[in-house]
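I'd like to ask you about the structure that follows.
Apart from one protein chain that is not included, each protein chain of the complex appears where it belongs.
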Amino acid sequence: MKNEFMEITISTQGFSDMHDLSSHIREFLSRINAKSGLLTVIVPGSTAGITTIEFEPGLRRDFPELMEKLIPRQRYHHDSTWGDGNGFSHLRASLLGPSLSVPVKNGTPVLGTWQQVVLVDFDNRPRARRVVFHYMGE
Amino acid sequence: MKNEFMEITISTQGFSDMHDLSSHIREFLSRINAKSGLLTVIVPGSTAGITTIEFEPGLRRDFPELMEKLIPRQRYHHDSTWGDGNGFSHLRASLLGPSLSVPVKNGTPVLGTWQQVVLVDFDNRPRARRVVFHYMGE
Partner (left out) sequence: MKNEFMEITISTQGFSDMHDLSSHIREFLSRINAKSGLLTVIVPGSTAGITTIEFEPGLRRDFPELMEKLIPRQRYHHDSTWGDGNGFSHLRASLLGPSLSVPVKNGTPVLGTWQQVVLVDFDNRPRARRVVFHYMGE
């Protein structure tokens, strides 16, 4: 039974900046020779999230605009306590969730052809964002 | 250690069409004689999602109406690029997420009595939708 980790750092711009993690996932699963099991992707930190999306230019504009509509960049109680002005980033991250688990079959994540695992960085400034991949299985 | 998969196809109507997956989950766990472990349910594709809900007629109307309110069926950047007009489907799916993991104890998913795992198809047309169940454990 494999029980493996891989960690990467991605330079992000914030404000719902999206990053396709597919190539990193392929590299990880290939390196550990994964066959069947469960992949979990997590972003440590409370101002980013993980989901899947068809990673194309239209949706890369639509998703940030949706976030701005649902959880606008405005003053929240968090911002009255802390000076960093990123209350909206925290709320967006809590709503989306920090991790995603995807079964792996025949060495390939069980996903659609036009469905990519993405990191969404909701913070209000550039970050060096750590993403951790975990695999358990054969 | 078991490491098992089951795959089904469900005919869906789209527009936040909800399908109770409970009987499929029971069948899967029973067939593989699952005792304790982790069940993951995933829908491959970027216009559907998995969550839990009390699967009753009221909420089956409420949840689609909520989606229509939060992410209305309107023109998105995705729709300007691609002719399929389902930008809203993609956004709803990314917000809800494509997978759900549920611990299994004594052969039963750790869920409430009135809590069902559901597939929600957000697309704008009927589909034959693949759903994959993965189990790892004893």
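Labels for the chains are A and B, by order of writing; each one numbers its residues from 1.
What we mean here is this: a contact is a pair of C-beta atoms (placed from the backbone, for glycine too) under 8 Å apart; a residue touches a chain by one contact, two chains touch by 3 or more.
Note that this is a predicted model, so its numbers are computed, not measured.
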Absent-chain contact - pick from A:Leu59, A:Leu91, A:Val104 or A:Leu119: A:Leu91
Residues belonging to chain B that touch the chain removed from view: 1, 36-38, 51-54, 56-59, 61-63, 65-66, 70, 95-97, 100-103, 105, 110-112, 114-115, 136-138
Absent-chain interface as seen on chain A, which is shown: 1, 3, 5, 38, 40, 42, 44-46, 70-71, 76-82, 87, 90-91, 93-95, 97-99, 101, 132, 134, 136
